[in-house]
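All protein chains of the complex are present and in place, except for one that has been dropped.
Here is chain A:
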Amino acid sequence: MIKSLTTSREVLLFAAIAVLLGLIATRFPGFVAPSNLADVFNDTSPLILLAIGQMIVILTKCIDLSVAANLALTGMVVAMINVAMPGVPVAVILVIAVGLGTLLGMINGLLVWKLDIPPIVVTLGTMTIFRGIIFLLSDGKWVNSHEMSATFKAFPRAEFLGLPVLSWTAILAVIVFTIVMTRTTLGRAFYAVGGNAHAATYTGINVGKTQFWAFTISGALAGLTGYLWVSRYAVAYVDIASGFELDVVAACVIGGVSIAGGLGSIGGALLGALFLGVIKNALPVINISPFWQLAISGSAIIIAVAVNARANREKGRIILKSAEQAA
């Protein structure tokens, strides 16, 4: 039942994106050209990567507000390493980025697990701390394009079968985490903990530890995205991706991930991110002011939450015998 419900929700969102693209196509047919859609996807890839991690965190009834700061800190660290040691190969940079991001995610997870601090408070704190550390490391200075090595910058743009590596990373993450969420015991534990933490405890699942792993995954993806972001835009400074965590949460919410935990899918997070990505890329094309872009994104969030709230509303007890048969 819940499966058909989420599927139908995803179909609905997919249809909404299709309608949106259709409307845009009536005025700017060029927008729906395959090459442009590929560009939109590539542009949305960082959002997709972070939304996957965020979706897992929200699934366990937590929230990770530190993802954008994690991205910025990891990005700055790898950029500075590249400036100091231009010879370090991209593979090592990737390991460092994922490793550092994972570590930062683990800090969030440990604070939530061991100290029992509400996740919103933990990640609000670490968000500020991470940004502060960037300032301390960089002295507030920018790392600019000309300081970075060519190979460092080339990686996310390198094309493979017609798509840039950045896009491929997002596609790979969607596949890997779909498998994790639907085919592993850890994935099942995420759903169980968010769906009913008490029941999960009684079946022998360690709730805090499961949440710790959710934050760890979120951190790892943020770290990976940190390198891709800095190298793609060829700049690193204190405020990159500032406020991006809200886009990430919004993508999850639009994608049908329940803030109350236990409900959501990788597919939903992907579609939620794409929906925001299409709006963000299309509105400037059809000459709508940035103010309206924000207002439309905001409305999309509220509409999505309202639709989901209706779908998730607790059914009353079935008292009438006739109604039971009908159900």
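To be clear about the criterion, contacts are C-beta pairs under 8 Å (C-beta built on N, C-alpha and C of every residue); 3 or more make two chains touch, one makes a residue touch a chain; residues count from 1.
In the analysis below, contacts and distances are computed from a predicted model.
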**Complete:** Of the listed "Homoserine O-acetyltransferase", "Ribose import ATP-binding protein RbsA", "Nucleoside ABC transporter membrane protein" or "Cytochrome c oxidase assembly protein CtaG", the name UniProt assigns to the chain that isn't shown is "Ribose import ATP-binding protein RbsA"
**Touch criterion as defined above, residue of A:M148, A:A192, A:I266 or A:A282 at the omitted chain** = A:A192
**Prompt:** Of the residues listed, A:G87, A:G162, A:G204 or A:G243, which one is in contact with the missing chain?
**Reply:** A:G204
**Message:** Applying the definition given at the start, please give the residues of chain A touching the unseen chain.
**Reply:** 1-3, 5, 182-188, 191-192, 195-196, 198-206, 262-263, 315, 317-319, 324, 327
